[in-house]
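For this view, one protein chain was removed and the others were kept in their places.
== subunit A ==
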């Protein structure tokens, strides 16, 4: 398939502090004992999409990520690592690596997507319609457990960016309207022109833009070049393309001609044109074609481009890790309901309970738990719905519920950890009680301390 994949693995987002730091960039944040980026790359490999560019913010992070990828995905993936400056936005990142893009279509995936939706299906939908852009939409994630239910609800109202208002045609194939960010809080304004062309539009607020897009490269590059104020794919580029689909600006169509004339392309231009014609004829004329055919059905007087939607089935799993809440949810789901995300042929196979942990007597590890390789747990401990990383040392009489404990953590006797995240190399001394806390990497909690709802991290030196 002539598809290039860009994985946007940047975003050292403030929302995730103190979980991520210089040493642990977001793509390498362990989720169920695997780096976050693993999930995306794994799905891409499954879909046989092997020509990858991984875009990372900052040189250091790029080194980290690069070394991890070369270690893990030696086989089968052709990965290029590109470092871009920080805070240039998703569109900016693409602009920065634009010269690497050569294929006819580009699949852009956010590196923080944990999903079992095959990227290949999105790419296929894109190809089938010869679309300018295809966006993957999934159901808005519902926070599973009761405890996080309420906070999850609050989360949504606080951050409407996770929501979208999406307009679809009656066949649910085309994307007619998309609102993101602050627009969601306002009254929706829908273009009559699109409504006239389609007749009816379904407006959904229960779908989420999962940040997996397939673009026609020519279109993408044109937009990035001409609209230099565009910073974000999700908030600027995609809404712009959707908005202008029936009034495609000349540049979008002009470029395809330029491309035909161009001779530096890999595949012969004639083939490309033929392909798209065959594909276009394969389906019955869409409203785009009908619209462009008017008034007398002969000449294509209006320029249109198609914006398609791939709607993941409601049973599929699709969450972006962009908040602490999402981090907790994903950890819980991956070890629980969505454990199929883990079944794979990767070299560092981790079962729910790793091969070599040592459990003390009368220690119980409940369902939906994960215990990493080489971790030791002392006597009379309880672990429920939690993830424990590799090489952790956990004393006796420890209770860990609804929590994530990363690698190389030392937990003293009698600690109680509930609803918390404990990052790598943390030391919890005896009888520490943590409830709904975040403990940054390398932090030491001294004996007997009790914390509730706090974020503990080492001071940056």
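One rule holds in what follows: a residue touches a chain if its C-beta (ideal position, glycine included) is under 8 Å from a C-beta of that chain, and two chains touch if they have at least 3 such contacts; residues count from 1.
Definition applied: contacts and distances are computed from a predicted model.
Student: Any idea which of "AP-2 complex subunit alpha", "Nuclear cap binding protein subunit 1", "Translation initiation factor eIF2B subunit epsilon" or "Autophagy protein 5" UniProt assigns to the chain that's been left out?
Tutor: Per the UniProt record, that chain is "Translation initiation factor eIF2B subunit epsilon".
Student: Of A:67, A:182 or A:449, which one is in contact with the hidden chain?
Tutor: Selected residue, touching the omitted chain: A:182.
Student: Given that one chain is not shown, which residue among A:81, A:201 or A:404 touches it?
Tutor: Only one listed residue reaches the unshown chain, and that is A:201.
Student: One chain isn't shown here. Among A:193, A:340 or A:358, which residue touches it?
Tutor: Once the missing chain is taken into account, the touching residue is A:193.
Student: What is the set of subunit A residues that contact the non-displayed chain in the whole complex?
Tutor: Contact residues on subunit A toward the absent chain are 165, 167, 179-193, 195-206, 229-231, 235-236, 239-240, 243-244, 247, 291, 294-295, 302.
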